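This is the structure, below, for whatever I ask next.
What follows is chain A.
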Amino acid sequence: MMKISRKASLLGLLSTALIASLPLNATELNVYSARKEALIKPLLDRFAEQNDVTINLVTGKADALISRLKNEGQFSPADVLITTDVGRLQRAKDMGLTQPITLAEFPNSEFHDAEQHWVALTKRARPIMVSVDKIDEYKIQSYEDLTKPEFAGKICVRSSANIYNQSMVAALIAQKGEQYAQDWATGLVKNFARKPKGGDRDQIKAIAAGVCDIALANTYYLAAMQNADAAQQKAAQAVSVVWPNQSDRGVHINISGIAVTKYAQHKTTAEALIAFMLTQDAQSWYGKTNHEYPVDSTIEWSDTLTALGTFNGESIPIGKVGELNAQAVKIMDRAGWL
Partner candidate 1 sequence: MLLIQDVTIKIADKVINDTINLHLASGDIGCLLGPSGCGKTTLLRAIAGFLPIQSGVIKVRQQEVSTATRHADITERKVGVVFQDFALFPHLTVAQNIGFGLHELKALERENRVNELLALTQLEEHADKYPHTLSGGQQQRVAIARALAPKPDLLLLDEPFSALDPELRETLAKDIKWILKHENVTALLVTHDQTEAFTIADKIAVMSNGKIEQCASAYALYHEPETRFVADFIGEGRFIRATHVDAKTLLTQLGPFVVPEMPENIYKEFSLLVRPDDILHDDASRFSATVVDRAFRGSHILYTLALGDEHKEQVLCLTPSHHDHQIGEHFGICLELEHIIYFPNA
Partner candidate 2 sequence: MTALRLHKRWFFSCLMICALVLLPVLSIYSAFTQFSLSLWQHLIDTTLGLYITNSLQLAIGVAVLSGFFGVSSAWLVSQYTFPGQRWLQWALLLPMAMPAYIIAYTYTGMLDPTGPLQYWLRDNFGGTGAVLPEIRSLGGAILMLSLVLFPYVYLLAKTAFAEQQQNMRDVSASLGITGWRYFFQVAIPIARPAIFTGIALAVMETLADYGTVQYFGVSTFTTGIFRTWFGMGEMHLASQLAAILASFVLLLIFWERYLRRDMAFYQTGQTETTSLRVPPKHIQYVCSGFCILLLSIAFIIPSVQLILWATMHFSLAQLSGYWALLSTTVSLAIIASLVTLGVAVMLSYAHRITQHPWLGYINQLSGVGYAIPGTVIAVGVLVPFGWFDRQLNFAWYAIFDHYIGLVLSGSMVILIFAYVVRFLSVALHNTQSGLDRIKPSMDDAALALGHSRWNIFKKIHMPLLRGSLFSALLLVFVDVLKELPATLILRPFNVNTLAVKAFEYASDERLIDAALPSLTIVLVGIIPVILLTRAMQFKRA
């Protein structure tokens, strides 16, 4: 008897696993998200509650999700794909995994695909951060300044495996050409204080610890540190933000965004979600929770963001950055920025 019940329970487990994977019904929305659960689920929950929709979520690395999407083909249950950078949205589009979105109102043209395959949800800036003690002495004005020989051994940057750096170099290629980007990357690597390691917060902390004087980091990390525990706050106070290239092409900008999958079964719901994410409520939630800039310039910034100052951002067709991503990686390979 024991044996039978054990077998039965195993079968039960397996069949629940199978049933869980069967097609889902109409009042549902299936989300593949490269944004971490903590930074997307609260908003999704709010939308689900307001619209009486059941939302199923799976999070993961953007490329893995795109692979999964591609392999599932026309039977994929996913309705929307959320990523934290434009390159991946563009890649999904290029692979034919997305479809045009219908929205009553799109944000500014630089924040959506020309063919409406994706829409930006938030804006992120990647300025230069300099040790408070050295800011007057160094007088850094631009990304190009970082390649000056006088900053040898003074710069901390995370690995180029990270998408923020890849996008940054890709944007530089888009604006100044491949050779220019190559020279800049090579020059930057020469000034590294240490082998790239850790995340953006680590670079800021490294300045505070005196390992280096200059770093590249996204603003929301600094903002988050300013609102974190005492140790992190202390580290955050050791740096100040330099908005580079304000007289020319502007600071590097990336976006997080969303696309509707080609074979979405709940397209209207998906579009309703996108519209919801662009509302003032949702936009300022991001500003407060993760200190990202809203894509709509009319929406007010959080206090932390305001304190970091205003800036001019790059104005390039942001989708192009995605196309140049592979080239950017090769440039960094050659520069020895790993």
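Quick note on selection: all candidates are chains of the complex that A comes from, given by their letters.
Everything below uses one rule, namely that a contact is a pair of C-beta atoms (placed from the backbone, for glycine too) under 8 Å apart; a residue touches a chain by one contact, two chains touch by 3 or more; residues count from 1.
Since this is a predicted model, take the numbers as computed values, not measurements.
This complex pairs chain A in touch with one listed candidate out of 1 or 2: 2. In the complex of the two chains, the chain A residues touching candidate 2 come out as 10, 13-14, 16-18, 20-23, 30, 36-39, 56-65, 67-68, 71-77, 91, 159-161, 163, 166, 194-202, 205-206, 208-212, 221, 229, 231, 235, 325-326, 328-330, 333-334, 338.
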